[in-house]
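Excluded from the complex is one protein chain; the other protein chains are retained at their positions.
Here is subunit A:
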Amino acid sequence: MKILVPVKRVIDYNVKVRVKADGSGVDLANVKMSMNPFDEIAVEEAIRLKEKGVADEVVAVSIGTKKNQETLRTALAMGADRAILIVAAEDVHDDIEPLAVAKLLKAVVDEERPDLVLAGKQAIDNDMNATGQMLAALLGWPQATFASEVAIEGGRATVTREVDGGLQTIRVGLPAIVTVDLRLNEPRYASLPNIMKAKKKPLEEKTPQDYGVDVSPRLAVTATAEPDVRKAGVMVASVDELISKLKNEAGVL
């Protein structure tokens, strides 16, 4: 079984985001970038399925600038077998929309014929939570989103999903798209020998033109602003003072 894992290069989750002074977007110049945390979980799951003998090949794919090579090398160091980079942007500030990403991934799927696509449920930059569902739609494949447990058996995946109010378990026939949530696993750190080995693993470069996909955006960003800032209130000295303030000042008790 072959697994395809899309990975996105995003601002590192520990970095404080700064909105550009001209309101044109978020400043990504000279900012630490990393693999999207949810995508790391997807890579980890794919590698675990390979280690269990369920999968025999894990292919990582990334769409963005040339710099996404680093992100793919991370996936290879974690244990992916090979990588495909689709260079679709010159500037890191040019984000490719989920619909265009899904179209590119569909083209990769048509070529690679994976049995399973494991993707992060959302990227922590634009927080869209859409690419996996859109790819499933374009392929006419089933989708199992927000997975906290994945079991593959007999050409089917049984997936437990994180939904409002609890968990839902569904079964999908393969090939399928599974998007992963936080609690599925804890991704490993790549060891130094594996980082060295990853440098020799194949990384193929493509462009959207190779696949005949138009990546022009459908949404025009007209402004990016800082959110309203909430002011700090007062410190209270005791539980009694807190209760008194909540009753008499805020009127919420």
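Worth a mention:
Here, contacts are C-beta pairs under 8 Å (C-beta built on N, C-alpha and C of every residue); 3 or more make two chains touch, one makes a residue touch a chain; residues count from 1.
Operating definition for what follows: contacts and distances are computed from a predicted model.
Considering only "4Fe-4S dicluster domain-containing protein", "3-oxoacyl-ACP synthase", "Electron transfer flavoprotein subunit alpha" or "Amino acid ABC transporter permease", the record for the omitted chain gives "Electron transfer flavoprotein subunit alpha", by its UniProt protein name.
Touch with the chain omitted from the figure is made, among A:Ala21, A:Leu192 or A:Met235, by A:Met235. When the omitted chain is restored, the residue from A:Met1, A:Val19, A:Val54 or A:Ile195 that touches it is A:Val19.
Although one chain is hidden here, its contacts on subunit A can still be listed: residues 11, 13, 16-17, 19, 26, 97-99, 102, 122, 124-131, 133-138, 140-146, 148, 158, 162-173, 176, 181-183, 218-227, 230-240, 242-243, 245-246, 250, 252-253.
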